[in-house]
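In this view, the complex is presented without one of its protein chains, the others remaining in place.
Chain lettering (A, B and C) follows the sequence in which the chains are written, and residue indices restart at 1 in each chain.
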Amino acid sequence: MNPVNYLYLAALLFTIGATGVLIRRNAIVVFMCVELMLNACNLALVAFSRLHGNLDGQIIAFFTMVVAAAEVVVGLAIIVSLFRTRHSASVDDAGLMKL
Amino acid sequence: MENLIALLIAAPLLGAAVLLCGGRRLDAVGHWIGTVLAAASFAVGVVLFTDMLGRSAEERTLTRHLYSWIPVEGFRADVAFHLDQLSMTFVLLISGVGTLIHVYSIGYMEHDERRRRFFGYLNLFLAAMLLLVLADNYLLLYVGWEGVGLASYLLIGFWQHKPSAATAAKKAFLVNRVGDVGLSIAIMLMFTTFGTFAFGPVLAAAGDTGEGKLTAIALMLLLAACGKSAQVPLQSWLGDAMEGPTPVSALIHAATMVTAGVYLIVRSGAIFNAAPDAQLVVTVVGAVTLLFGAVVGCAKDDIKKALAGSTMSQIGYMVLAAGLGPIGYVFAIMHLVTHGFFKAGLFLGAGSVMHGMNDEVDMRRYGGLRKYMPVTFVTFGLGYLAIIGFPGLSGFFSKDKIIEAAFAKGGAEGWILGGAALLGAAITAYYMTRVMLMTFFGEERWRDAPTPSPAESDVEPAAETRGEYTPPHPHESPSSMTIPMIVLAFGSVFAGAFFGIGDRFLHWLEPVTGHAHGHPPVSALTVTLSTVVVLIVGVAIAWAQYGRRPVPAVAPRGSLLTRAARRDLLQDDFNHVVLVRGGEHLTRSLVYVDHTLVDGVVNGTAASVGGLSGRLRKLQNGYARSYAVSMFGGAAVLVAATLLMRAV
Amino acid sequence: MSFPLLTATAALPALGAVATAAVPAARRTAAKWLALLVSLATLVLAALVAVRFEPGGDRYQLTESHAWIKDFGVRYELGVDGIGVALIALTALLIPFIVLAGWHDADPQETGSKRWRPTQGFFALILAVEAMVILSFEATDVFLFYIFFEAMLIPMYFLIGGFGDRAHEHGEETASTQRSYAAVKFLLYNLAGGLIMLAAVIGLYVVAGSFSLQEIAEARANGSLQMAATTERWLFLGFFFAFAVKAPLWPLHTWLPNAMGEATAPVAVLITAVVDKVGTFAMLRFCLGLFPEASKWATPVILVLALVSIVYGALLAVGQRDIKRLVAYASISHFGFIVMGIFAMTSQGQSGATLYMVNHGISTAALMLVAGFLISRRGSRLIADYGGVQKVAPVLAGTFLIGGLATLSLPGLAPFVSEFLVLVGTFARYPVIGIIATVGIVLAALYTLVLYQRTMTGPVRPEVSRMPDLRARELAVVAPLIALLILLGVFPKPLTDIVNPAVEHTMSDVQQKDPQPEVEAAK
């Protein structure tokens, strides 16, 4: 099967994730969209890894998951603390600093 | 001997330095220091003169090179002096009359607490004037030229607390500056033409270059002369200059400084001789001015202003003569010297009158003063006779020769110029007689309080017109004032005869100025006779107007010409409207331009950048998602651009 | 390697500045005396430089050369030609008078923190400026010059913005805002000029591969360095822009009236008599020295600009209501003369321009400092607030008049010599421009005499009736300056002897010969 299709799919997912980041207000959802983007990258990596017949891509994919996990830890910590102070997880409410 | 030349200038210069820096502690003796140093300078002059007489006409010229002043590649200006018969004539006139007027001032300025400074300025003037006539190159002459301008500025404005005096001083300096520009341009032209501006080389090489260049130089010199000698069109300052103390008017604005222009032209004779067109202009200027001054002199009621007009007119004669070339040079100088005597005498007389009339200058407030101040009357009278050219007195000899020379120019020009000169002589006789009559004859108009006249309302009213009026007590002046007047009277009586008979003066100056005998279309005798005739006519008319009928204490409105003449033939009004007003508008608009346009451009740029900043700032709206949008867009652009780069 | 005299001449005031700044707050007077002594010592060193300098000798003398920033091709290269010597002497000469004249200008009005030491700062900054100015006159390395050319802006900026006239017609608040506006304007104008120049400096390095004047000159001479005409022109413009802002040349002049108007008189003198000279000096040394062809190419435009400056500055001076702004516009007119003399490309013009820098420095100092004394007495800069001063303070009026006469370049005073040389030099090559420039002479008389008449003559105004005459300290400032004006006016030979050779070098830089007179007059 043509590897390009995998690439297209990855790109599609990535774009969907990016769009989500752009349009969703809830910080958690925004963050989940970022995760989606990362996984899109994973798809691409694995596809290329298969294509090139070496494992680098798959290894990166694993690293990505770890990184994503770490990001979840940090991100949730921040978002939750913000939520607790503001009782809202909307990124648009956070507008103290502007201009 | 040469070393004495420097002493001529050094003495008064020292005086000026001492008196001006000395401070109050010199107040008591200041005037003596000044007078003595002036006299010293005169003494040195006499010594040099006798020495000069001792030598034959050829090697009478003395030169003294002091030091190299401005040495720059291809440019050489020295401090060097050149004493020949011409300069010597001036040296004696300046230091002689100067000394007399110092003496006169001792009395005249007695009650002025700033007398020391007055003498300081006088000495400064002497030094500058002597430098002017002794310099051996045009640049050094320029120094003296502006130096006398400065002295005249300081002395006209000596009573600075009077706004009129301050303004008059400023005006004098500015008008002279215009003339000075002419002189400096002339010097630049000489430099580019001859590579030097020392008298010797320039005058020697004058023949070697194109007439156009020479005409340009000559006209520029003429412009300078007009400024300094109050010739049309730069004459307007002289009348106002009478704001200065009378001795100043006598020394600077009658006898010496104002004649510097004539000196300049005669000195540069070689250039003018080679530029006939320029000479024609010179004669025209002279002729116009002599009539102009005369007309103005007729209309003025202020005795000093009347005399000022006469000065203008007399210098017009000299310039006319100088414009005639070798025929006229000698007579120009001769008239200059005689005029120096009688005009100084007249001014001192006027000063003496004012002294006795507590500084009243309006002749309509005089009258019948001859019995109160006999000496003044006699000396003034002699001066009067001299200036109108009464046969046998000095004015007669010098002026008559000029008129002759004017006719001798030949052709229509000769007739016109000569006619003008004759007419001038008539008018001179008229207005001088008028002055004489209004001042010393007729009933005593100063007894009752004055009433300001509509015609004079624009002139600022004299002090007495305000408040309680106390009639003055006319009295003769102290001897310190009368003696100089007497001496000058002698000069005005005999100088002409001494110079003229046997052409003494001619032979004295000829080696320097050269001389050519003109041939008037009519015989010399005819000219002389006609001169006498017009003289009598002028006197007669004046007598008819002011001798027979009583003089109204208030000036009648008078004819259009009279009114114009009272206002210096509207010359000031012209200046005011065109130059002053125009200038004010120009500067005001320029200030506006500078602020709004030149500065505005920069400030505008700054403001626009600020506005841009304010607008861009709005993009930073604090919403994380919009930041993400910009990043996403940026990424898209980045990718697109990279791909595009490859595509093209 | 002899004693580094040039370095010492600059280092002394620099160290003096540090020392002065370090004087504790209470010991204000000590700081003043320290500054005065340092400036006098510097004057001695400068005199030594002038003595050691042999007019007949090499182009650059007393040279020093050390490696500095290899990567930028920058060397610490010092050396003076006649022009440099003259201007160093001028600087070192004026600073003591500036210090003395500003003796009380920086006494603190209100007390800030106990560490706030305006007086120390004031004099330290003056000395710092002196050091930087002297170095920029000495530098023979373009980059080195540029550094001090730019760095001197900072102390100047604080001097302008930090210290104003004691009393002000609109009260302290507006005064301080106007001051800081003037200071910012000064800094931004000059900084912008400097940054444009920075681009040109970098460009020069890319083209020439060196910053050393000598090396570049040699490279030009042996043909190893050829600049494309367009490149040279762009670089020239970059340099000239900066110098034209500093000089200041119309239409880049508008910062000067603000700066001189708001700053105290001594600082105003520092600006116009010392710092601005760096601009004209640099035109002579760098624009003509590095880009002769481009200089010739730009000459017509520059001459016209100079002409405009002369007339325009004078006319605006006539229109001013504020004494200090009047002097500022007069200076603009004079800088027009200087620039004109430089770009006339004749020996007379350039010698004249150099003398003009010195003479203008002295004459403006005299006029402006007396004006400052006057203003400090009445507390107003408006001409209209004065009148009849000569009656109550004759000495002040007299010195003021002499300063004014020097400004209108009266023969016998120093400025006349230089102004006439400039005119003659210009006239020799560009007669029309020379003639138009003479208009400046008349206008100069106009604004000077009008100023004198309005302030000094006429009936005594009540406000000035109590005005004291010059005090001893003030007289000590003015008298020497006036003496110098007269001396240099009567006997300028010492100066011209130093300057002429340098000018000849510049003339050979631009490969120009003086136009010869039509008639070789018989000697």
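The rule is simple: contacts are C-beta pairs under 8 Å (C-beta built on N, C-alpha and C of every residue); 3 or more make two chains touch, one makes a residue touch a chain.
In this text, contacts and distances are computed from a predicted model.
J.: Missing chain's UniProt protein name, "Branched-chain amino acid transport system ATP-binding protein", "ABC transporter permease", "Na+/H+ antiporter subunit C" or "NADH-quinone oxidoreductase subunit N"?
T.: Its UniProt record gives the name "NADH-quinone oxidoreductase subunit N".
J.: Which of the chains on display does the removed chain touch in the whole complex?
T.: A, B, C
J.: Quick one: say which of C:7, C:176 or C:214 touches the chain that got left out.
T.: Of these options, the touching residue for the absent chain is C:176.
J.: Of C:191, C:219, C:475 or C:490, which one is in contact with the hidden chain?
T.: Final answer for the missing-chain contact: C:191.
J.: Spell out the interface residues on subunit A facing the chain that's missing from view.
T.: 7, 10, 14, 17-18, 21, 27, 30-31, 34, 37-38, 40-41, 44-45, 47-49, 51-57, 59-60, 63-64, 67, 70-71, 74-75, 77-79, 81-82, 84-86, 91, 94-98
J.: For the chain that got dropped from the picture, name the residues of subunit C it touches.
T.: 67-72, 112-113, 115-117, 146-148, 150-151, 153-154, 157-158, 161-162, 173, 176, 179-180, 183-184, 187-188, 191-192, 195-196, 198-199, 202-203, 205-206
J.: Which residues does subunit B use to touch the chain missing from this display?
T.: Output for subunit B: 606, 609-610, 612-614, 616-617, 619-620, 622, 624, 626-628, 630-631, 633-635, 637-639, 641-643, 645-646.
Operating definition for what follows: only the chains that are shown with their structure count from here on.
J.: So which chain is the furthest away from subunit B, centre to centre on CA atoms?
T.: Centre of mass proxy via C-alpha means gives A as farthest from subunit B.
J.: Where the centre of all protein Cα atoms falls, which chain's Cα centre is nearest to that point?
T.: Measuring from the global C-alpha mean, the nearest chain centre belongs to C.
J.: Between subunit A and subunit B, what is the gap in Å from one C-alpha centre to the other?
T.: 97
J.: Can you check how far apart subunit B and subunit C are, centre to centre, with Cα atoms defining each centre and the answer in Å?
T.: 37
J.: At least two other chains touched by the same residue of subunit C: list those residues.
T.: Touching at least two other chains: none.
J.: Mind listing the subunit B positions that touch subunit A in their complex?
T.: It is residues 617-618, 620-625, 628-629, 632 of subunit B that touch subunit A.
J.: Taking the complex as given, what residues does subunit B use to touch subunit C?
T.: Touching subunit C from subunit B are residues 20, 67-75, 139, 142-143, 145-147, 150, 153, 157, 160-161, 163, 165-167, 170, 173-174, 177-178, 180-181, 184-185, 187-189, 191-196, 201-202, 204-205, 208-209, 213, 583, 586-588, 590-591, 594, 598-599, 602, 606.
J.: What does subunit A use to touch subunit B in their complex?
T.: Within the complex, subunit A touches subunit B at residues 18, 21-23, 25, 30, 91-92, 94-99.
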